[in-house]
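Here the complex is missing a single protein chain, while all its other protein chains stay put.
So that you can tell them apart, the chains are marked A, B and C in the order they are listed, and the count of residues begins at 1 in each.
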Amino acid sequence: MDILEIVIGAVALLMTLRIFLERSRARKLLYLCCLSFCISALIALYVKSPMGGITAIVYFITSTLSSNAIAYTIEQTKHIE
Amino acid sequence: MKNLEVLPLISGVCCILGGLGVVLHTNPINKIIMLALLEIGMIGLIVSSYYLDIAIISSICEPICTIILLLGYMKYLTTIKKKKKFGRDLPVLSK
Amino acid sequence: MDLVQYILYLGYALLIIGTLGAILGPKVEDPLIRFLNVEVPSIGVALIFLTYDEDLALMTFIAVNAILSLILIRALILKEKYESE
Partner (left out) sequence: MDEIVVSILKMLVAGAICWINFVIIDTYFGLPEQPGVLGAKMIGEKVKDIGGNLHGGYFMGNIVCSPDASAGTLLASIMNYLMGVEGGLITALLVWIGNRLCADPGYAGTIGALTITAIISLLKPIIEPKYFVAGMVLAIFTIQGLDHKHASLLLGKIAKKMNRGE
């Protein structure tokens, strides 16, 4: 194990626990964004080939798309509830 | 446990906490956020056994599934609200 | 513990959690919440496919799962609409 992977892993573990324990819905999305940064960096440090870099880029952009949709729906359903 | 790397450990923690979170929360948007956490764990485990093409396919299919669930939730919510409003009005109209 | 055994036990754990949660979880009378609980064991099944090296089956399962959720959620909306009329 490298020292860099241990630091990134500690940050990711903290983010997972804070997503699980947070009450507010909007602040869960902020922690989820930080977690996807960590996982994207871990994928690139684990695979160590150009295909791993492509995987990290595709994963990060699609996870951003998904959290964009969740935030839009929270704003829309605030008026209905 | 000593020959595991960092990525499988983090992904396993994401899977277990995400699964418990989907079951224990009761608001549907909270459940969908936890489902995103669970899929993050699944993609990490697929990458850690070096199936990179399936990881790309899976991470493309994940926001499609999320968007379908969110659109369905909005439609479901408006249907239930409309039913409650009609349920109060309709007997008055039919009399 | 080996990586393969680790993923296998993780898949079994997700299957058990998801199945119990879909039967007797909190507020499960609402059909949308029960449908969202059912998504958990499907990911457990995907992890077990990953353990036995069935890569083509895994890819098909993930792609079909998105389409299946479309059909099921359409059925839920139609049921609510017909009950209100």
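Note that a residue touches a chain if its C-beta (ideal position, glycine included) is under 8 Å from a C-beta of that chain, and two chains touch if they have at least 3 such contacts.
Predicted model, so just to flag it, every value in this text is computed and none were measured.
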item	value
Chains on display which the left-out chain touches in the complete complex	A
In subunit A, positions touching the absent partner	3-4, 7-8, 11, 14-15, 18, 24, 26-27, 29-31, 33-34, 37-38, 40-41, 44-45, 48-50, 52-53, 56-57, 60-61, 64-65, 67-68, 70-72, 74-76, 78
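To be clear about the criterion, only the chains that are shown with their structure count from here on.
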item	value
Approximate Å spacing (C-alpha centroids) for the pair subunit B, subunit C	10
Contacts with two or more other chains, residues of subunit B listed in rising order	20, 32, 48, 73
Two or more partner chains touched - positions in subunit C	none
Subunit A residues within the subunit B interface of the complex	1, 5-6, 8-9, 12-13, 16-17, 19-20, 25, 28-29, 32, 35-36, 38-39, 42-43, 46-47, 51-52, 54-55, 58-59, 62-63, 65-67, 69-70, 73-74, 76-77, 80-81
For the subunit B and subunit C complex, residues of the former touching the latter	1, 3-4, 8, 12, 15-16, 19-20, 22-24, 26, 28, 31-32, 35, 38-39, 42, 45-46, 48-49, 51, 54, 57-58, 61, 64-65, 68-69, 72-73, 75-76, 79-80, 82-83, 86-87
Residue ranges of subunit B in contact with subunit A within the complex	5-7, 9-11, 13-14, 17, 20-21, 27, 29-30, 32-33, 36-37, 40, 43-44, 47-48, 50, 52, 55-56, 59-60, 62-63, 66-67, 70, 73-74, 77-78, 81
